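Missing here: one protein chain of the complex. Every other protein chain is in place.
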């Protein structure tokens, strides 16, 4: 692992020094965004999204524009994939057009791995979410938001709760928090939605949500997709909310002034109550704002613009 | 109402002084567009469209680019709405990413009202068409086009004709013409498609199209959607054209050299004959051209770039 990686594919394979540098850079960019307005001038980023996404695509696009890059968007609906082209051929075609950076979201877990191996040295790849496995910039923006509250993470207790199995946030965020030396990482999922052993290693796993919440400093809630409920013996979203939703009553079990995070988009009244999402302990808007600075920092560090 | 509003949501709630200033600014920008090429440099606009639109979205986008702003487009098809996110959450998420201006089109009449109330002071909202109620920049571009022909509007007779009930242009345009002191505003709609009392107040309402046309200086025709015909005892578009279409013969009933406007997209041979749309009395291309300058002026006045 070199000091300056070519790509950002996942958290696990990245050097902690690089990840800390991205977080420091993101904070510096937030403090003085205008200083970077021309940093990426003359560079080109392609957003290639095989799944729809508002927040992640727009966040990357704004991050690039704030650095002075040019941005081209390609959505799956446009894509030559419809004409039977392989992902590798689409990638090679776009790469031949000379972008500096290619940001990819794809439904398959390992979609980026062969592309990263095939990329020319001047082509940088960033994973904007792949399958249910990796979403490294989400992990970085979550860490930035956590660090704002707890500059010494070794003193912090963080709970990640909800559908740990299908969330692409789980694996990346857990890996990053461990690398950054989190004090205690707790995990809690409804039956059948637990995280795998790689994620659980080094974490404290709870099956009782109330017990998991006791005394934590930060709760990161994950989205539940409605179509999962049928497989869980949970009759409807209201029932999920009663058993697994973060309500004001449940939040009161956490530490005083505990903070609440959610990667969005939220299902209000399902995994999180509106009073919590919009309440004074919520960091949800800060997460989104930090997302832009985090992605600026990733682009900056990969391109050394 | 302050001198410089934060948002442009509808015409009715806007100060007439501000609306006149936008119109003056639009004319100044048309006279010397190059003077404004860097005016919005470093600012960011998000186009958030929950309904498809070519002309309005592209017009806003070009207006912003001509002022040097950066533009990010979000279409409903991409949207987190698909994942059950509320409009308010999508708005808050985009707002947290730091745009200066958010341009929204939405199928619901009152969609923007709660967003405007929730917006931070530095976030400006512009309505690009909401429900069948408001389309304030269309009203402004229509007024700009009218003023080119009739600098003293108090001497002009204007007829708005067609589907007044479902058109988002009706309410905004009627409100603006009244605020600008139009000489005479006439309204004429097929049975069942009449405007409501708020629009009709202060206007002269006709049920006979030929009588409504007599002596008017300008006819603004509105689009009829094919699916409305079934509910109107009108068997087909040809029948609508015979009864409610602006033909050369009908136009001859208006004042000599009367002008014709249409907000587009046109149904040729339905609400308007091609000979009229493409004829020497048509202002339809000028409306589109003025749309870009009007939107430049709106952006400029809201942002004070």
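Here are some notes:
Which chain is which? They are A and B, in the order written, and residues in each are numbered from 1.
Heads up, the rule we're going with is that contacts are C-beta pairs under 8 Å (C-beta built on N, C-alpha and C of every residue); 3 or more make two chains touch, one makes a residue touch a chain.
Every value quoted in this text rests on a predicted model; they were computed, and no experiment measured them.
Contact with the chain not shown here comes from a single listed residue; of B:62, B:153 or B:232, that residue is B:62. Residue in contact with the omitted chain (choice from B:4, B:37 or B:242): B:37. Within the set B:40, B:129, B:190 or B:291, the residue that contacts the chain not displayed is B:291. Screening A:12, A:74 or A:153 against the full complex identifies A:74 as the residue touching the chain left out. By the touch criterion stated above, the residues of chain A touching the omitted chain are 42, 44, 46, 70, 72, 74, 77-80, 82-86, 89-90, 92-94, 96-99. Listed for chain B, the residues touching the missing chain in the whole complex are 34, 37, 52-55, 57-59, 61-62, 65-66, 75, 77, 223, 226, 264-268, 285-286, 288-289, 291-292.
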